[in-house]
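And now, chain A:
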Amino acid sequence: MADNDIIEAPSYEDTISLLKAKFGDKLVFRTSTKKNNRAINQKRRIFLSTDRETIYPLCEYLHGKLNYEQATSVCGVDWVDHLQVVYHITNYFTAVMVEIEVDVPNDDPHIASVTPIWGGANWHERETYELFGIIFDGHPKLERLLTPQSYEFYPFRKSYKLRGQE
Partner candidate 1 sequence: MDMSLYPHAVAMSADEFMTWSSAMINEMLSAGTKKTVDNLTGPIWAWAMRNSMHPLHFGLACCAIEMAAASAPKYDAERVGMIYRSSPRQTDVLLINGWISKKIRPDIRRLYEQIPGPKWVVAMGECAISGGPWYDSYNIVQGLDQIVPVDVYIPGCPIKPDAMIDGFMLLQKKIDAYFKRGVFMED
Partner candidate 2 sequence: MPYNSILNWIVFTDPMQNGYYPYSVYNLPYDIGLKLWELLGGLIAWLINLLVPGNCVSTWLVCDQVANVFAIILMVVVIFAVGFIINLTMIWEERKVLGRMMDRRATKIGPLGYFQCLADGLKTFMKENIAPKKADKKIYWWALALVIGVSVLVACMVPLSGRWFIADYGTGLLIIFGLFALAPFLILCAGWAQNNKYSLIGGLRAAELMISYEIPMLLLLTGVILMTGSFNINDIVNAQYENTWYIIPQFLGFIVFLICAIAESERVPFDLSEAEAELVEGWQTEYAGMKWGLIMLGDYFRGYVACALVVIMYLGGWMLPYFGSTPVPELVFIAKVFLVFFIFVWARAALPRVRTDQILNIGWKILMPLAVVNLAIVIALRMGGVF
């Protein structure tokens, strides 16, 4: 098999072994302890975390080589001491979903945009930008989407308190 061939339906094991071979110790695989979850028992979820330098080549590899066609979701989490971006990426042929966690420091919230790879990530990244203030480098139009343009705060950060919140 040539290097640039697309593997149309890489199985759960194939995906893990290929990713390990390609990226080595830059990826940290996690296993779930859940007993009753059917999707995990039947090997349809891969959990891994990486750093923000690796995310763009990783996504390119997932899309170009392993045929993970769809960026199902991109979302942010505010862990107070740092921010986190979580990607969910799906392959339609095997229904395997990869969950990638990437940590972003508070003082420098920059990360590479995956919109050039998956057009579907466009609005997810815009939304994450406006709600968390994470800046996606290389995004074609990083503007506020849901909230009015005049807003200057990032409402989903834990430092922003709602009415009635202590």
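Selection rule: all candidates are chains of the complex that A comes from, given by their letters.
Heads up, the rule we're going with is that contacts are C-beta pairs under 8 Å (C-beta built on N, C-alpha and C of every residue); 3 or more make two chains touch, one makes a residue touch a chain; residues count from 1.
Just so you know, these numbers come straight off a predicted model, no measurement behind them.
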item: Single touching candidate for chain A, where 1 or 2 all sit in one complex; value: 1
item: Candidate 1 partner contacts - residues on chain A that touch it in the complex; value: 147-148, 155, 160, 162-165
